[in-house]
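Every protein chain of the complex appears in place save one, which is left out.
On to chain A.
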């Protein structure tokens, strides 16, 4: 093959460095190593090739490149006969992350459950903690709160073991806070979210500071304290995180209307509605339109809300079907239109 021992060591070392760069989200370093490793791909034995493709899938996941992630996983799977259990674990974990990232939580759970069959093969407790955190996050979005609570407790147990893991512990505590919101235990929800926020602020992690401020805003909106929510939502905006911008603007618009600040509400509503159009985010477009009809355009309230709920049913957005149906049912019940109220109360149970 014309390779000597030092070549072997270089490839192994490069592979290790690549793995660390991916875990640390160092995109530049990971790209450089990827380019270098790709030159040697024909020299890899099967085991190294499988490891390469599995790392490569995580590398593309880091870049939000779903297409290449899937290609890397397919490439890895062509050598399935040579897989050992650790390979199987990381294959299924990557598949789970891929579907989670696309918002397909049911499929993500399926692959995480496959990965769990091989979790005994892991010798790094951080990997085990990461797995439980990912599974807890998936259950959270599937509204299976009890199992999310269970897996987040298992993740927290791992991450409490070392000061070095306090960022991961804070992520877990943020999730635990959100589970407490779903369980209507608002005092503990506040405590966990504020603890997570303190850690993120200490580490100057702006993205997670924004996420936690948004979540605190959600908590106070649910407690019917819109005036308390507003400063947290404005703080969340400071992070300029495009990924959660529409969620923040939507809640802020609602809070301004609820606290009788219509001019501020309209200003934020226009920004949010425009941004939802630019992002072609149909869900948020409907949410903003429905909010506007609720407070400003009562003449079109019923028809737009009915159409909006139809849309959410069509895209299987269960959370929004329940949320908006409950309010519309209450509206019809208050107006003694009991048949149609019944229709929407039933939808809250879907």
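Going forward, a contact is a pair of C-beta atoms (placed from the backbone, for glycine too) under 8 Å apart; a residue touches a chain by one contact, two chains touch by 3 or more; residues count from 1.
Here is the rule we go by: contacts and distances are computed from a predicted model.
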item	value
Protein that the absent chain corresponds to, by UniProt name, given "Phr family secreted Rap phosphatase inhibitor", "Acyl-CoA dehydrogenase", "ABC transporter ATP-binding protein" or "Hydrogenase"	"Phr family secreted Rap phosphatase inhibitor"
Given A:144, A:225 or A:266, the one touching the chain that is not displayed	A:144
Options A:35, A:164 or A:298, residue touching the unrepresented chain	A:164
Selected from A:18, A:83, A:100 or A:118 as touching the chain missing from the view	A:100
Selected residue (touches chain absent from view) among A:218, A:265, A:309 or A:328	A:218
Contact partner of the left-out chain, one of A:126, A:188 or A:275	A:126
Chain not shown, touching residues in chain A	23-25, 58, 61-62, 64, 97, 100-101, 103-107, 109, 126, 130, 133, 137, 140-144, 164-168, 171, 174-175, 178, 181, 203, 207-208, 211, 214-215, 218, 221, 243-244, 247, 250-251, 283, 315-320, 333, 336, 338-339, 341-342, 345-346, 349-350
